[in-house]
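Not every chain of the complex is shown here; the ones you see sit where they belong.
Order as written gives the chain letters A and B; numbering starts at 1 within each chain.
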């Protein structure tokens, strides 16, 4: 953990260094690659790791056996080694059972995956819930493979009773009301649809930690997508249902597209209100899309029993970039400066959550006599008050215990961030509580 | 009743045959013409007939004496027989008291009705609640009548203690929640503003009867307009108030205009929601108009004490075709193919009612593990799920007991009819109930 000193300044370069270290590891929804990745992330965010045993029933699902892999390749009839796992871990179908045998091309062909639409790319394929094996190659390579002769296929993997790993940590605040940030870790060498999420979350942790006197408790979760989120929800059901007041899933947030916010399942949520407000105030261009139970872990947080106010922060959604789930989803897609901007945006949004409240004015009958507090100006020779006095009078009138600060800001087109000084003065003067 | 075999296929020709048989009968709000018409309709829909005695007080109204008529005509000073009831039953003012006397033109003129704006048409006039007599002629004919000499006027009618007839039937379903269809029968030879309604209703009965395992009970009512509907509401008040979940009045649904839906008195009704959805999905062009206590029997169903969720299905509203209430409202206005289309539209709407429900997903915490049920597909090499999997995940998420199926369909732009297979599969798999 490095949370003080020089490293505290969020820099694109530092994000990139972590990206480079995480990139080559072969992750899956279980196994040592996943654990190794967590250890690296723990240098930024001190996640507590949990292990969920294979075979455990989690809601409608069952935790699968743990998968690990050392090596995998194909030897062609010409003696050439191809689909070498050690050169690119996408070459092996993730969760392949071990295999070591000689096969004809015809037999091999049933186990080969490629993507005609993107002939140079190696696709990313998994078989978590079916005991199969396979290899992924580019379509260009596939076309050149000899149709005659004997191939040797070799996968040195283990699939056996073990556990699934996830990590979480709470950054406590004055109340136990929580804001949740969640991302996933389970894909092998993939950039936007893998590393962008946990890296954003990890560095955001470091930024939020700097905020003093936090009102909210912040919960950070990194788990394998789908089954990991289901495990997490299964083991933290009651707390999450009672405490989460807002939340976000990070996915595909490493490219240079505009911010895309996918709203929470309930239209009327604090998450949607604060996010839309902050986007309107701080973002040059963004997209808001409705909730839909398709996508990443919002499918689980937004399952009807949970129905948590969790939205999704992305740049380009997975369904909108062609490199998705191929070897082309790599560092070339990444823009670490934009990742830093997103983290800053989230930090500002957190400040909006912290500032927002149902303040209650303490003088309800008649206007407060501001002049005796030196908080007024003379209107005599002007046509109207200064913007500051207008804001003051409006906040004092509408912060009556029925409105949140954000509502008053929306009413008048104020940025909630711009009311901070005034809110603090009104609190100090005892005019609101 | 013919509800099986070849006649089950709804054909414009069959509707037309019934139209032709019903056309010549002189109906009124009471009397034998009304009963004779009911007997013909009972070949299509087995209505149970009820008789309400003259003089009975029904809410603010009193059932009038029963009216019957055998003959009516005028003999001109030239000995010509005109306004002959047996040639066109509109010639006599409906509910005229009997008369047999000689009168001058000046005297006769007080009892003559015509329509200057439509000089060739015989207007349709009634005098249900005032003991008067009169004749209706075209303005063209009126102009030619000799102003001198003696006329003989002859109306052979009876107005005496009797009863008012209405018919209804329930098509039972698994619940006693009802969907009501209502139309009126009381005008003499008139087409769009008379026969189109009960014929649509009668043939719709035959279509709904074919639907298996109906959830709703369907109530079909045919009664004289206004006073008949008031009698019906009076005698079935409690059941209607407790059970009717949606309903429709059919009027003016025989022409070739686009479907017009007049909404229920309460804006937020299942009727409005399902009808608007079905119109959007199935109709090329249609009109939605707000409730207004002017019109047909929606005035009674939508009286404030009842306030039933009953809308109106029309093609061209009565106030928008000039032939309304004249001899020009005849078979030439009718389009039996379009009547069939409307009945089909209503049948589909009934299927939407049947399919719609507040289903409750049985796995609420986390996403259901679809792969173990063979209900999932691999997303690995694709940018997004197939439309079927998307629909599945959305239905599973949002059918949580707070939303009706129609709400989820509206949210995603699905046609409710298109979810039928998927809903059935989710029910079979026990994923929703």
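Here, a contact is a pair of C-beta atoms (placed from the backbone, for glycine too) under 8 Å apart; a residue touches a chain by one contact, two chains touch by 3 or more.
Since this is a predicted model, take the numbers as computed values, not measurements.
All together, the complex described by this structure holds 3 copies of its single chain type, of which 2 are visible.
Keep in mind that, in the parts below, only the chains that are shown with their structure count from here on.
With centres taken as mean Cα positions, chain B sits 57 Å from chain A.
Per the touch definition, chain B reaches chain A in the complex via residues 361, 363-369, 371-372, 378-381, 383-385, 390, 393-394, 396-398, 400. Within the complex formed with chain B, the chain A residues making contact are 58-62, 113, 115, 123-126, 129, 226, 229-230, 233-234, 237, 265, 292-294, 299-300, 302-306, 318-320, 322, 324-326.
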